[in-house]
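All protein chains but one are shown at their positions in the complex.
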Amino acid sequence: MRWTRKDLLDLQSLSADEILAVLDTAREFKAVGERTIKKVPALRGKTVVNLFVEPSTRTRISFELAAQRLSADVINFTAEASSLRKGETLKDTARNLEALNADFIIIRHSAAGAPHFLARVLGAHVVNAGDGAHEHPTQGLLDVFTMREKKGRVAGLKVTVVGDILYSRVARSNVWALRRLGAEVTLCGPPTLVPPAFQRMGCRVTTDLRLAIADADVINLLRIQHERQRKTMFPSLGEYTSLFGISRARLREARPDVLIMHPGPINRGVEVDSDVADGGHSVILEQVTNGLAVRMAVLYLINGGESSGVAN
Amino acid sequence: MRWTRKDLLDLQSLSADEILAVLDTAREFKAVGERTIKKVPALRGKTVVNLFVEPSTRTRISFELAAQRLSADVINFTAEASSLRKGETLKDTARNLEALNADFIIIRHSAAGAPHFLARVLGAHVVNAGDGAHEHPTQGLLDVFTMREKKGRVAGLKVTVVGDILYSRVARSNVWALRRLGAEVTLCGPPTLVPPAFQRMGCRVTTDLRLAIADADVINLLRIQHERQRKTMFPSLGEYTSLFGISRARLREARPDVLIMHPGPINRGVEVDSDVADGGHSVILEQVTNGLAVRMAVLYLINGGESSGVAN
Partner (left out) sequence: MRWTRKDLLDLQSLSADEILAVLDTAREFKAVGERTIKKVPALRGKTVVNLFVEPSTRTRISFELAAQRLSADVINFTAEASSLRKGETLKDTARNLEALNADFIIIRHSAAGAPHFLARVLGAHVVNAGDGAHEHPTQGLLDVFTMREKKGRVAGLKVTVVGDILYSRVARSNVWALRRLGAEVTLCGPPTLVPPAFQRMGCRVTTDLRLAIADADVINLLRIQHERQRKTMFPSLGEYTSLFGISRARLREARPDVLIMHPGPINRGVEVDSDVADGGHSVILEQVTNGLAVRMAVLYLINGGESSGVAN
């Protein structure tokens, strides 16, 4: 297929063909990452701006490396000490970056919809690196990429997402991509954080971890982020771990070929025990590697690249 | 002409020919910025250090991009967490950067004269990116570049600068460049902030905005920076806006072809209304684009480049 979007804002609006185009292109870039010289000249002379209004070293570095390996120049712009602190609006900041001939704006923002807003007012390419509790599309794509690489397919896979579904942009992006590609999704967590409304997105919703993992091909564990949750909606950490954490004992109740995934950084002993995080089922570090390939693919495609034979 | 200066420290000491050499060279680099591949190899293998002792994301990024597009390597050095915090003198910091073979030091500092001091003690090229209330020469150059591009000339232009003239390095750099090139400059603002002494720089000084804008070809609005002004010298924000802010109504009292300029970041509704900032008279975003070209030209010229036929 031919990619036509200027931006990557969410997975909800992507077709199955578009998602597959990213995954196929990412596979090629992953092969590039295994060469001695890991760079391709696709974005030479282009400028990528990392506009991280909400801090995230990990995602920022992944995008920065992706841009470097495509031979782009990268500018890091964080909210600290910036003109956003001086009362400048996001729109003005972004327009100024565009006036500096920025070709790509990678935005992480605490407000849902901020990337969509920028995409409307800017000619530059916009990539959503996480907007509030809305979406984190490159995370969703790298998760699906990893499942497909390990299981050979996505259609028909049984995927269970565990944690604070309500406030999780990772969960939302996972659900959209998985449903579009025909996977069966189960959402599991404390009742206050897994509202039945998610059934309307085509997911099974349960508060029973045993049920949720019994036949799962993939268990994707969300990070518990105390700083964001309203205390009244969340049990204690100990209670969360005893009900929803994955220990070695609990893993025995899952399929022998189950994949354990996590977007990182992991809270060892909370969402997942170290045994499991570092064990044979875990593909957590491969997700990180795949994230780099997926982000290269996204930058490459929205820049106008073809989705095949391109990583040269 | 042949450029012979090692540094760019201020506009006060530049001849008209030198200013025009920067403007002509910047015009060539602006054309480079419109190509698909926006890089030229002029500074390949050179190191540019952004030594920003006073923070300024916007100016720092503009210099960083300028250096990247000339193929230089860029190091960002901010005062936070640096050895300047450990009591090291500016001179020692700068000498250390030079000992690391830095070829260019771009310095932003709260003390007037800091760049001149460095230029004397260092063999490296020094560029003033704003020193206290003294000068901000690349801002002055990009302002003049923009006026010349839009109006076709600078000599004879009537330029009005509005705001806190007393504490503004932008105003000073504008005045020096505009007077040198033969423009007529009017300075306008609250009486405590526009002292009559500026008449000695060859400017008209007034506190009457209506008079100041009546026949202006260009209105350059300074940013109100509450953090810097002594409270006793400054009216309230509301009073400032009612007397010196540019609204659509007030703009009708100006010439129909007047240019509205602002060094950014703008305080919408204070110095300028959104209608005006985003309207047809405004060239605020073009100033940003031109700033990049001007900074490329400055780095290029002080590195020893010729002021014509160079952007290849």
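Per-chain numbering from 1; labels A and B assigned in written order.
In this text, contacts are C-beta pairs under 8 Å (C-beta built on N, C-alpha and C of every residue); 3 or more make two chains touch, one makes a residue touch a chain.
Note that this is a predicted model, so its numbers are computed, not measured.
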Where B:Ser13, B:Thr89, B:Ser110 or B:Gln199 are the choices, the one touching the absent chain is B:Thr89
Answer key for B:Ile75, B:Ala112 or B:Met201 versus the chain not shown reads B:Ile75
Sole touch to the unshown chain from A:Arg58, A:Arg120 or A:Arg153: residue A:Arg58
Logged for chain A, residues touching the omitted partner chain are 33, 35-39, 55, 57-58, 61-62, 64-65, 68-69, 78, 80, 264-268, 285-286, 288-289, 291-292
Touch rule applied to chain B and the missing chain gives residues 44-47, 49, 73, 75, 77, 81-83, 86-89, 92-93, 95-101
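Methods note: only the chains that are shown with their structure count from here on.
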Between chain A and chain B the C-alpha superposition rotation, given in steps of 5 degrees, amounts to 120
Distance between the CA centroids of chain A and chain B (whole Å) is 40
